[in-house]
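Pasting a structure here, questions to come.
Missing here is one protein chain; the remaining ones are kept as they sit in the complex.
Per-chain residue numbering starts at 1, and chain names A and B are given in the order in which the chains are listed.
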Amino acid sequence: MILEIREVGKVFGGFCALQNVSIRVEEGKIHAIIGPNGAGKTTLFNLISGMFDISHGEIHYRDKRLNGLRPDIRAELGIGRTFQIVRLFPSMTVLENVMVGRHCRTHSGLLKTFFHFPLGESSEEKQIRNNAMQWLEFVGMTHRAQQVAANLPHPEQRRVEIARALALDPDLLLLDEPAAGMNPKETMDLDALIVKINGMGKTILLIEHNMNLVMGISEIISVLNFGEKIVEGTPAEVKENPAVIEAYLGKKRN
Amino acid sequence: MEYILSVATVAGINIIMALSFYAPFMTGQVSLAQAGFAAIGAYSAAVCTVKFGIPYIPAVIIGGVVAGVVGFILGIPALRIKGIYLLLLTLGFGEIVRVIFINIEYVGGAAGFPGIPYQENTFFYAYGLVLILIVCFERLRNSRMGRAMRAVGDDETAAEINGINITAVKLKAFAAGAFIAGMGGGILAHFQEFIEPLMFGVMHSVEYIVFAIFGGVQVFWGPIFGAIVLSFVPEFFRFVQAWRHEIYGALLIVMMIIKPEGVITNDSVRFIKKIFRGS
Partner (left out) sequence: MFIQQLINGLMLGSTYSLVAIGYALIFGVLGLLHFAHGEVLMVGAFMGLYIILWTGLPLYIALPLTMVVTGILGMIIQFLAIRPLKKNFHLAPLLSTIGVTIILQNLAVKIFGGYGTRFPDTIAMDNIMLGPYMVSSVKLIIMGISLLLMVIFYLIIKKTKLGKAMRALAESHLTAGFLGVNVERTVFLTFGIASALAGAAGVMIGVSYSAISPFIGLTFALKGLVVMLLGGMGNVVGAMIGGLILGVAEVLSITLLPTEVNLQDIFSFGIMIIILIFKPTGLFGSKQN
């Protein structure tokens, strides 16, 4: 088991966004989290990646208790993520964005930056660049490397964001609605990319609205509704579950 | 000639100050404390040379270090706050520094600190430091720390999620800015031979912001360009000299309306580099 969410709750000024949620994520799996809008999925990701303080319960990553750890430390432990609305560094090029992902795997400080010899690019910088280029190649974005990130079309920004998350060598990758706003072709490509990432041995926790994508690639699905986990099981089990149909699929079919 | 040299020297010091503002600005921190840090550097360096007979270069560096340390300490609470709150904190700090120097009789109090040895080669020292800073900022630009700083400036949350300790990055940038401003102050003190608390008011911090914003904040060449242009232009046009500050003010407003990114942008730097490479 790579991630264990134990009876977690999150309260926003009296409003309970998550309540008593327990989820165990197995190593190497693609684990999906679904649920209607406002169910608390993104909030759960924010608790895992450390953007919010947890109100109740505990989250363990491997043998480490995450409660109270800073987001960058969690990243260093091996948790990478993307955002529901893509958050690239808009002023940087695509390549630089991915190079930022290498930050916590490299070490040069300010002094090393100013006083390294011989002149020219340091060996670490070269290594960062090469690694970032590899990840760009992995997501098929090398042709955009030198462009300013903010100018890319949305589906490509999403791929760059995934490359950036991969650059920090995560063992657990959190993807928040990666297919949102994509057409069927783009969604299929993304689907293949996620499977490929999983094929490298990385565990994937996936929030997704697109049922085809979720049912096709995930091995286990947890369903959230109004901040509570209502069902958990294989895609087949979840598909048949009346509570899920009522909470989520039913609405979709109308 | 002497006149031009003196204007150019002041321009050099202004470049240093504009860059001192730019360092924390890269990480999204707007500081109105830079004149205060310059005051700390100026007084520390002057005390070193006047009271302890320490030579010029170490004195200026000590001035920078003292300012840097104070910047580091101020930076710790500054990390918790953002935007307008940070601006107010640095504003208050800048004024406190001034008032404190008014009250220290050891360095002349409100009457000022006279008899600072004149450094006749200030021009070379100022531009020497500018050159060093250019090398540092250029190296920073394509480096792990430089990218981290820009990432924090672009989007703190995304930076933190990608493994950047934003607290450390912002603190370093803030202290570095204070260090640069401190050295600028030390150089200024030994050029003017006399310093007084009035020379380091908030309006001077504002002036450095104008240099940087006018020149552009996407790359460090922007503040350099802004400091040079706004230091030289008023000296050569009488009309401009008399209305210098009003023109600064209007310029700032007009820039904010039509070109908030400043004159020098990433694109213009790329363009110029292309010309130099001749391709």
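Criterion: contacts are C-beta pairs under 8 Å (C-beta built on N, C-alpha and C of every residue); 3 or more make two chains touch, one makes a residue touch a chain.
Just so it is clear, the model here is predicted, and its values are computed rather than measured.
Novice: Considering the full assembly, with which of the depicted chains is the omitted chain in contact?
Specialist: Displayed chains contacted by the hidden chain, ordered by label: B.
Novice: Who touches the missing chain here, B:Met1, B:Ile84 or B:Ile275?
Specialist: B:Ile84
Novice: Just one of B:Leu140, B:Val202 or B:Leu230 touches the chain that is missing; which is it?
Specialist: B:Val202
Novice: Can you name the residues of subunit B that touch the chain not displayed here?
Specialist: 30, 77, 80-81, 83-85, 87-89, 91-93, 95-96, 99-100, 102-103, 202-203, 206, 209-210, 213, 245-246, 248-253, 256-257, 260-261
Assume only the chains that are shown with their structure count from here on.
Novice: How many angstrom lie between the centres of subunit A and subunit B, each centre taken as the mean Cα position?
Specialist: 40
Novice: Show me the residue ranges of subunit B that touch subunit A in the complex, using the header's touch definition.
Specialist: Residue list for subunit B touching subunit A: 135-136, 139-140, 142-148, 150-151, 153-155, 157-166, 172, 176, 218, 266.
Novice: Given the complex with subunit B, which residues does subunit A contribute to the contact?
Specialist: So the residues of subunit A touching subunit B come out as 49-51, 70-72, 75-76, 80-81, 83, 87-92, 96, 99-110, 113-114, 116, 121-122, 124-125, 128, 148, 164-165, 168.
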